[in-house]
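A protein chain is absent from this complex, but the other protein chains hold their places.
Right after this comes chain A.
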Amino acid sequence: MQAEQVEIAQFLAQHPPFDDLPQKALNELAQQVEVAYFRAKTDILSFGQDISDLYVIRSGSVEMYRRNGELYNRLATAGIFGQMGLLMNRKVRFPATALEDTLVYCINVELFNRYCDEFDAFADYFETDGNVRLHQAIVEQADGNDLTTAKVKSLIHRDVVTVDATSTIQDIAKLMTEEAVSSVLVTDVNKPINDDPEEDDGQVVGIITDRDLRSKVVAKGLAFNTQAKDIMSTNLVLLDANDYIFEAVLAMLRDNLHHLPVVQKKRPIGVISLSDILRYESQSSLLLVRGILAQQTIEDLAHYARQLPNVFVRMVNEDANSHMVGTAMAVIGRTFKQRLLVLAEEKFGPPPVPYCFIALGSMARDEQLIVTDQDNALILDDSYDDEKHNEYFQNISDFVCDGLAQCGYTYCDGEIMASFKKWRKTRSEWFDQFADWIAQPKPQALLNSSIFFDLDGVWGKTKWANELKIFIAKQSKANRIFLANMAANARNRTPPLGFFKGFVMEHNGQHKRSMNLKRRGTAPLSDVIRVHALAIGSRKQNSFERLEDIIEAKLLPQGKAQDLRDALEYIAMMRIRHQAWQIEKGEEPDNNLDPHLLSPFEQRNLKEAFAILEKAQSYLKFSYTANSGVK
């Protein structure tokens, strides 16, 4: 005989979402709850602890905090908390503390999931609680992470040290020693001061670093009275004080700079160095990057690469978002390539003609995860002579591709690797190739080459890669026929929505019970985003950055680009967490997720994300047609 808890049932009946439940369901719920009392100022939930209940406040009040200690929410009688933890991974996301003496009803997750399944209104309440939950789940992920939330300005601990452009380098070296800095900014009193305070650049014209004194002065035997203006670097890469630290990391790695001036508006307020960041985030993937650069042989590199899964798992556990994880993995992948090329040039000698090694696909987009194959190619100088030079470039390409394979980056199935002669082209040949793809699009040819439309220079004459990006952006913008072809290809891989309708699975043998989150999720989303980006002539490669450009260009109806961003982030995080989980279990990470393992919440979110993809694909169909142009 089950005893009827009238008092609990009556309370629940007065408050959403329970007020919509049929009486019978309400009574059952009241019979199943567990009750707990918390004295004022005591912890109800601590961050990271396992959570298996939804909490309903019967009396009292509760405060919830973000990980950084900031107040997230304050709830009173009938307030509900814990759903985020149940939703994400059954770990507490927001610690909760009793503000007053508090009595709570705890609803077990099994019961909660069953009620979500049985009663739509009940499920909807949690779906639309506050904002759209998918969006909220993503915003929340970003909040927990230091590297993505901490600003560059938090690393500035001292005033900027400046010297005049006419100072002698000996005086500068003395000043740097006294001030214990490894760089100074150079100012020119003759530089006109702009009347507009917004444009005030502090008359800064350049930067001098320790390295400059070594390589430009001592190595070249310049006189000590050489002036600052003669050795300074004028090509300043500036950071905004509000940039995130990880953007600084990227800028440094991309341009191989160790010191970056930080500006507020345009005025320099400090310089941050690589070591500032290392101190800040000693556990970060940056350490791995430094370690890669120190390895001397392919064997050492391959051995070192075994740490990669741990770095990946740590980032996931630190709540990095997918952009951050993708960027870090891409930076690491890029560093492996750079190191291998240095080793290759040591072994086979300096290149006979200049070249640029380019990365393609997910690595170029900064969306690389732990399981990835290598997609790369070479751009050769136009002075390249096949008879004389082919052997050299074949050698270094084989060296790099084999080395990458040993480091865990499997060979590309589609043979898109520099080790294949057809993907070692001169600059002119590449321009011709892209011009041909864009001007005379053939669906099949484009299908195989869409990967080339995400490209990034890794080593050598990286500016050639940039020239190609600009060329592609200009040629493809508003080119109807080309875009229509790209759009048609972007609709090839459909989201596995059928799966959710009756749990129908793709029948691909081994993974019958699972869906491929990359092939049917993140990859087609990236395809859709690429088409829009090409249509507006965006030069960005990363899907999130492309979406920023797409939003700015107002290409899509209000809110659609944001939906795409949320969908991509959700599926990507699902994929990332799935892989981290497999690594932690000692399994080989893959992209195949068994949705039965997801909570009804996660299933619903995933379905929502896939539905966004489906809508975006059908939007492509109507927006990019060969005879009517965009829109």
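Everything that follows uses one rule, which is that a residue touches a chain if its C-beta (ideal position, glycine included) is under 8 Å from a C-beta of that chain, and two chains touch if they have at least 3 such contacts; residues count from 1.
Definition applied: contacts and distances are computed from a predicted model.
Engineer: Which of the following names does UniProt give to the chain that is not shown: "Serine/threonine protein kinase", "Carbamoyl phosphate synthase small chain", "ABC transporter ATP-binding protein" or "DNA-directed DNA polymerase"?
Structural biologist: Of "Serine/threonine protein kinase", "Carbamoyl phosphate synthase small chain", "ABC transporter ATP-binding protein" or "DNA-directed DNA polymerase", the absent chain's UniProt record names it "DNA-directed DNA polymerase".
Engineer: Which of A:F38, A:Y125, A:F482 or A:Y624 sits in contact with the chain that's absent?
Structural biologist: A:F38
Engineer: Check the options A:A25, A:L103, A:I156 or A:A251 and report the residue that touches the missing chain.
Structural biologist: With A:A25, A:L103, A:I156 or A:A251 as choices, the missing chain is touched by A:L103.
Engineer: Determine which one of A:E4, A:E199 or A:E299 touches the chain that has been left out.
Structural biologist: Touches the omitted chain: A:E4.
Engineer: Tell me which stretches of chain A touch the chain missing from the display.
Structural biologist: Considering the whole complex, chain A reaches the absent chain at 1-8, 10-11, 30-39, 42, 58-60, 100-103, 106.
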